[in-house]
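What you see is the complex with one protein chain gone and the rest in place.
Entry: chain A
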């Protein structure tokens, strides 16, 4: 029989689990946390100022111009939506596959999903240029005659896909949190805490009948989220693939986008988990090196999948015999934006190859750096797809460059402020590992006497 490594280290009892996971929520914030929070919040305030200028003055502050009408907003939207995917993948797909290691990272990964989707959601809304009219995107009976949205447009499919995704992942996340809120409520030392967490726990009592329904609903939500997560990035890829533009009009886009999303999402989980392990050392027993190693293996696999997709796009461009398609791909790698293409390839295909070595997969500093590179690479992937296809299409007379402005930089950097602020607040206010899910897997990997197999 194959040996199993313990999922939770340190021979924890049920009480230890509760104490350990509730500790960050119950104690006074550390200096490290406060420092990071102030940094993130400053960045968020900067972001708000940037967005206010973009909304107030107009979209012209950004570099979008003829012929590149889709810029940072769309690039960063696709990037953040992709980040979200690992959360749902860990919580739903691995749940269906009975991968018990997911329990330690699922909660935080889901939180990451929710915040990433929130961050992402702002971009298409602001990209419209008149965000105060964004309610026009929704089909609702209105006073402007029988005026409905166009359901034949991939942009509207996006509205439905992203809003459904946001709703369902939030619900999935919250349902997972309910029993743990009850735990925190029961441990509360003061009335305010008890009331707030009591309200959040909805009066959960944990009877066997409740758990029976609860587990069923959790399974159902996992089953529903799995096709949902695949559909979201598929539909995001349709925004591009359904057009006729060379470089976008590609059948490989849906699986390629999904693979890229999982790739970047897992990289973000690794980035955040390395930080969480540093910030909250008690979590090292729950988010073990084994967990990190598994995620690094997934990063390497999906990295090779996107590498395959890059190669396949080139091959098909040549094989199609379509001169516009051929030109776009040669231009992508060797044109004026060739540097961004090579940043993408180095970060996404070459650097993750380090994970072939076990020592690299299990080294926290190495995986932290690699995960950052993957995130950079995946942002550039969306940049390459969007900008290089738009800037030189059918007619040389309409070629141009993307006029990147410092507002673009502000929007991109600032979005991290929003994401990190939400994430840091989450770490302090919510139990960052699912208490109710870790307890049943406590004994995996231990023999009857409490030793390792």
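Assume contacts are C-beta pairs under 8 Å (C-beta built on N, C-alpha and C of every residue); 3 or more make two chains touch, one makes a residue touch a chain; residues count from 1.
Everything below uses one rule, namely that contacts and distances are computed from a predicted model.
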### Message
Not counting the visible chains, the remaining one has a UniProt entry; which protein name from "2-oxoglutarate oxidoreductase subunit KorA", "Urea carboxylase-associated family protein", "Multiple sugar transport system permease protein" or "Iron ABC transporter" does it give?
### Response
"Iron ABC transporter"
### Message
One chain isn't shown here. Among A:24, A:124, A:198 or A:247, which residue touches it?
### Response
A:198
### Query
Which of A:4, A:41, A:100 or A:187 touches the chain that is not shown?
A:187
### Query
Which residue among A:14, A:96, A:133 or A:403 touches the omitted chain?
A:14
#### Entry: Sites on chain A contacted by the missing partner chain, in the whole complex
13-15, 17-18, 139, 146-153, 156-157, 160-161, 164, 167-168, 171-172, 175, 178-179, 182-183, 185-187, 198, 202-217, 220-221, 224-225, 227-228, 231, 235, 238, 435-437, 439-440
